[in-house]
Structure formats: structure tokens, C-alpha cells
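Every protein chain but one is kept in place in this view of the complex.
Naming follows writing order (A and B), and every chain is counted from residue 1.
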Amino acid sequence: MKTFRIGGVHPSENKLSAGEAIETLALPKQAVFPLSQHIGAPATAIVKKGDVVKVGTKIAEAGGFVSAPIFSSVSGKVNKIDTVIDASGYRKPAIFIDVDGDEWEETIDRSTELVKDCSYTPEEIVAKIKDAGVVGMGGACFPTHVKLCPPPGCKAECVIINAVECEPYLTADHRLMLEKPEQILVGVSLLMKAAKVTKGYIGIENNKPDAISLMQEKAIAYPDIEIVPLKVKYPQGGEKQLIDAVIGRQVPAPPAIPISVGAVVQNVGTAYAVYEAVQKNKPLFERIVTVTGKSVKKPSNFLTRMGTPMSQLIEAAGGMPEDTGKVIGGGPMMGKALANTEVPICKGSSGVLLMNDKEASRVEAQPCIRCAKCVGACPMGLEPFLLATLSSLKEWEKVEKEYIMSCIECGSCQFTCPSHRPMLDYIRLGKGTVGGIIRARNAKK
Amino acid sequence: MANKLIISLSPHVHSGDSVQKNMYGVLIALIPAFIVSLIYSGVGAAIVTLTSVAACVFFEWAITKFILKREKTTICDGSAIITGVLLAFNLPSNLPLWIIIVGALVAIGVGKMTFGGLGCNPFNPALVGRIFLLISFPVQMTSWPKIGQWTSYVDAETAATPLALMKQAIHGDTSALSQLPSSFDLFIGANGGCIGEVSAAALIIGLLYMLWKKIITWHVPVSIIATVFVFSGLMHLVNPECYASPTYHLLSGGLMLGAIFMATDYVTSPMTHKGMLIYGVAIGFLTMVIRLFGAYPEGMSFAIFIMNAFTPLINNYCKPKKFGEAVKK
Partner (left out) sequence: MNLILIAVISLGVIGLISAVILFVASKKFAVYEDPRIAQVAEVLPQANCGGCGYPGCSGFADACVKAGSLEGKLCPVGGQPVMAKVAAILGLEAGTAEPMVAVVRCNGSCEHRPHITKYDGAVSCAVAHATYGGETGCSYGCLGCGDCARACLFDAIHMNPETGLPEVDEEKCTACGACKKACPRNIIEIRPKGKNNRRMYVSCVNKDKGVIARKACEVSCIGCGKCVKVCPFEAITLENNLAYIDPAKCKSCRKCEPECPQGAIVAKNFPLRKPKVEAADPKSENSKAETSKTEVLSNAVPKIDLSKGTPKVEA
């Protein structure tokens, strides 16, 4: 069975909510839409206080090419445009909408009927995706239309769908595949058409045998789409690792991007969002969110409107356990710890994970014993211990030469470190600083 | 919810591995060798090992507490115990106690704590102690008691070790080779030598345990053993009268102990697989050069010591294969 070639770790899977069917969550009382929900320029608000909006009304326009518009997920009145603490832990501008009823825009096709045929040209599909505000649903939130427009000199050869869900605990993609397989396959063929390629792969880790067999069965009708079962190993869901695992090509060090080796990687949730955007005219305003944790009473998968506060999801999953020590937006390997539970669900929120105090606290760091376990675990073939030390010493030039920009921040190094060293904290710091230095250098040129 | 939410960057989970687990794993892997040493050397082995461990732990505690004035002592992480055990395993079972204590002081004090403690030492502390003793007290350090003397300690009868016999052969005493014990005896440990090094079988059990628990990788021990085998095999083919067969070289002296436990020390060995192979091959080569052409009958400790010094250089030049380098477009 295929997998990526360098490094990797095996965190315990803890897919507690894998057997829970997707439930639709009740509407929130107030929905909050941060203007910066994606990588790139923040969106600009086009509504003002007192405006009445419907479900699917555009409330913020894309702020540039690498950006995406934002749509209201509720109907009601704009309460204010203010700041809210989002997943980054800082106050960011956001639109607050008071919910009143559930009135949808007429253009949205609300029937559940599967629409297979598509008469749009590739350019029209890309335009529809762009106008629906679709971004990568795996967590990075990179605007999808940008990935479908290869830079000059690059040519896409295949579309790879990331249905790996290698993060422990999360099951949103797994449930989506079990419940909407046909829609996903149509979405994939739309993506293939948009990228002008004839080959599509869907990579699924073999800890989801039910999803693999179901998708394989449905994919018989789509001869261009191949389901690729993959050996379980973290971080297989990393874009570069997935390309390596599925088609055996390795993306060179930055500034090379996946398209440099001819691959367009999209998340399975994105494929579904593309289907809805193109075939149903439905912009991206809801997504599936896993609420899970060892102490959570009822781990669940919710179909949630964006802007819903996380506290409402936690409530619906049986309430906040007494011993909660950490609330994480996303999975345990790459998710962000949240400072409060009022953080709204955004386009990239794949899960809410509640950890108890015991799991949540870090163990005190000990000196590095140079056991090289981090070197063995790094899926990018880097030397994390060295990057961390150089970053903590602020040796930015040296750390750049050690390929710090190749780091994908998967956390395998810190996960495996017997000395419990906070390596990735420092590597992120170094990566951020070196990234700034490189941008400044390029700007000078 | 009464508690404040804890905030830190990802990853929020950990493999559960720890320094202690690795260190105690190594200690568990050393148990078979210790049992064999008890069988063949009796109380002597026990006295030497316990003294060495106690002295190492005491010196580590005392130095962190009184000289470095650190609040937390590091004796619980097990590294000082390992140093103590490895030092003892490199000593004859009839060594006077005061020499052992001096060795432990040098091992922990000079070999480890002067550089800042665990993780900072360029040389394997047990080796520093062993080499210091070997050079300072050559007579006591190279007179090994005959095996099977259960209760005798300092007054034990001594006998030549297989390595000494091999050295005699190189110097022209062709009858020396015939006095060697059988390779089976060497394998299970029924021969003279330092406490822990006699039984290749027990050490290999330890190696298998460490490989199973993923405490070490195969690269260093296998490359050392393979190099020694090839080198001594070639020499044996050239002149079988003078040079003993590779099996003897592999099973005698500190080779197995060194290859499996001393050279694989995390802190002082290279970090990449490529680097580990270079390091292992160089240790094997140096060992054989010292054994066959040098003044000392045994070269393992010196070879590891020399290569410890080269480890930073190897680390600097042997980088892991980066993602994306592997495939040429």
C-alpha cells in the first residue's frame, strides 16, 4: 500500500465520532463573520449596520486575487461591524448579524437531487467557484480558484483529492464521504474539468475501510477517477506528502509549489463545496464540523452554519466537560488552542477538540539529548532540533540555509521528542521571521 | 468551568516518549549482560557495578547541587545510572573500590558535568572514565581474573584474555592462537575480560531489545560489526597464522559492548543514518587498526572516543535527504 517516503509518525487515532451521522445544528442567535477567513488579503465588508441580509447574501467582497468573498449563513439584520477574537487569538474585524428566521436567496437550489451534468466551460467553473467564496476546507483556507489557475510555465496533469484526514480525532471528511459520495465525485469531475486534466485521484487512508469501499463502488461510473487507499501515517494529509504518496513525485523546496510537479491538490470537503457552488448555486456558508474529545459526552459531526460560536457546538455535543483544559480549533497535531469558546466557526474550522487538563498540559522540557528522533520523524527531511536551536538564537541567516521554509509545521518533531522540547514553537517563530526577511528581499528586487 | 484554558501552539499531543523511558530501556537491555557477568565473575561483578553506579549517581547529584547550584537534580533521568553501569562493564571484576570511584568522578565530573550535563557532553562519559583509568592504572585495568571464581574479589587469580593472546600471535607467538577458548565459549561469555563485555550473546539480546523498542537504530552496531568482520576477515585470509579469524575478533574484547551500547550513545553519535554509517565504519576500522597494529590489545574504546570527536563534523556534513531532492524532474 502506498504512503509518502520520508519520516512520519503514528499518533493514536481516537476517531471517536466516526460512527456518528452528520446532524444539522440549530441556527445561532447571532452569527459572526471574521473578514479574514482565508489565506491572502482580508475581504472588505459591503454591508453596513442595519442592512437586512438573507442566507447566501454576499456580505464581504474579495480583497484581491488571493482572497475570497464571504456570504451570510443566516438571514437577519447586520448588528455591527466590530472586532472579535478569532482563532488567531487576536481581535480582527468581523460582521455581526442578528438572526431572524431562515430565509434563503432565491438563486440557491435547495433540492437534494443530484445534478450530474455540467455544461459550463472550465473558465466558467473557475469563475463560479471564485464567486461562491470556496476556499480549501482542510484548514489552510487557500482560495480554491487560485489553485485552479496555474502560474505561467506550469501545467496541471492531475487533480488529487485529499480525503486522508490524518489528524487524530477529526471525522468530518470521513462522514462526508459516507453520506455524500456521489456529490463528491461530481465535484471532483468539476475540479478536473476546471483544471483541464483527465486524471483524478482520491487518496483515503485505510483506517476508513467503509469510505474506501463505498467510494470505489460509486467511482465505477467515473473511469477517470481513481480511489487510492493509503497506509496510515501522519502527516499524509500534507499537500506535498499526499502527492508523493499518490503519484510518487516530490515537490522541490519552496518557492516550488504542487503545480510545479503537475498536481492540483484539493480537500474532499472542497470538492463537495465546489459541487454545491457550481451545480446548486450555493455559496460556501456551511460546513461539517467534528466536535470531539475524550471527556465529551456525545462526540458528533455537525453541519454548521459559519459564524456559529463554538460554544453552541460544544453545548450540542453534551456541554463543556468539567475537566476541560484546552479547546482546540482543528485537530490535535495542527489545530490552534483557543482563548475562549465564543470564537465563530469559519471556512477552515474542521473540528472542535476538547482536551482535559491532563492531556492539555505540556511536560517540562529537558535538554536535547540528540537522539535524532525528530530527524527521523520529519516528513520534509529537515533537522528540527537544529532549526529550533538556531531560531531561538535568532540566527536567521543560518536557519534559512537549513531550509526552514520547507517546514510544513506538521508537529511530528515535537510529537516524537523524548525531551518534550517546544521545537515547533521556535521553528514557527523562525519561519515567520525568515519569511518576512525573504519577502522584504524580494520587494527590494 | 473553573480552570483557565491552556494555550500553546500545536502539536497538542505527544507520543509519550521520554528521556527516562529511553534511558531505562537501555538499562533493561543491559540486564542480560549483567546476569552473565554474575554467573562468571560472581560477587566481584556485583561489587564493581554497584560501586560504580552509586558513585556516578552521587557525583552527578553533588555536582548539580553544590557546584552548578541548579535547583533540579537530573539523577532521576537515568543517564548517570547508565554511565555507572557502562563504566563498570568496562572494568575488571577485581578492581579496587577507590579506583572505581576515581573513574566515576572522572566520568561524571570531567566527561559530563563540565560540559553542562546531559546532552552537552562531546564524549561518552563512561568512555572518558574508562580511558582515564586504562591510562592511569594500566596494571590493575589489564589483569582480569579467571572466570568462575564466585566469591573471590581482590585476591582473584588472573589470566590472559583472548585479545592478549591474539596480540601475542601478531607479535610472532604462533602458539598463542591455539590457546584461545572456543568461539562458543566466547559467544556465551565463558572467558576472561571486563565485566560486561564477555558475553556476546547477552549483549546481542540487549541489542534486539533496543531495536524492538526503537531506542536505537541498526545503523551504528551493524556498520561497526560488518567493518570489523570484513577487515579482520581480509587479514585472516592473508595470514591465518598471525591474525585470528573474524569470529574471534567479533566475539572477544569490548567490541560487542562498544558497538551496541557505547557507540550508540545518543549524545555522542551522529544524527543522520548516513552519518551513523560513516561513524560506525570508522569505529570498526580504527578498532581493527589498533588491535592489529597498535600497542594496545583492545582498541574499541579509543576508536569510539576518536569518532566522538568527529561527530559534530559528521553532523555538519551528513544532512538528511530533503524532501524533493529524491526525485529528479
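The definition used in the following text is that contacts are C-beta pairs under 8 Å (C-beta built on N, C-alpha and C of every residue); 3 or more make two chains touch, one makes a residue touch a chain.
Note that the coordinates shown come from a computational prediction; the quantities given were computed from them, not determined experimentally.
Student: Could you run through the displayed chains and say which ones the absent chain touches?
Tutor: A, B
Student: Which residue among A:Arg91, A:Lys116 or A:Lys297 touches the omitted chain?
Tutor: Touching the chain that is not displayed is residue A:Arg91.
Student: Of A:Pro122, A:Pro150 or A:Pro367, which sits in contact with the chain we cannot see?
Tutor: The one listed residue touching the chain not shown is A:Pro367.
Student: Tell me, which residues in chain B touch the chain that this view leaves out?
Tutor: 4-9, 116
Student: If you put the missing chain back, which residues of chain A would it touch?
Tutor: Here the touching residues of chain A are 83, 85, 88-91, 337, 339-340, 360-362, 365, 367, 392, 422, 425-426, 428-429, 432.
Everything below uses one rule, namely that only the chains that are shown with their structure count from here on.
Student: Distance-wise, how many Å sit between the C-alpha centres of chain A and chain B, to the nearest whole number?
Tutor: Inter-chain centre distance comes to 48 Å.
Student: Touching residues of chain A toward chain B in the complex: what are they?
Tutor: Spelled out, the residues of chain A in touch with chain B are 5-6, 9, 11-12, 89, 168, 240, 244, 248-253, 256, 261, 320, 322-328, 330, 332-340, 353, 355, 357, 359-363, 366-373, 375-376, 378-383, 385, 403, 406, 409, 411-412, 414-420, 422, 424-425, 428.
Student: In the complex formed with chain A, which residues of chain B make contact?
Tutor: Touching chain A from chain B are residues 1-3, 5-15, 17-19, 21-22, 77, 79, 116-120, 217, 266-267, 269-272, 319-327, 329.
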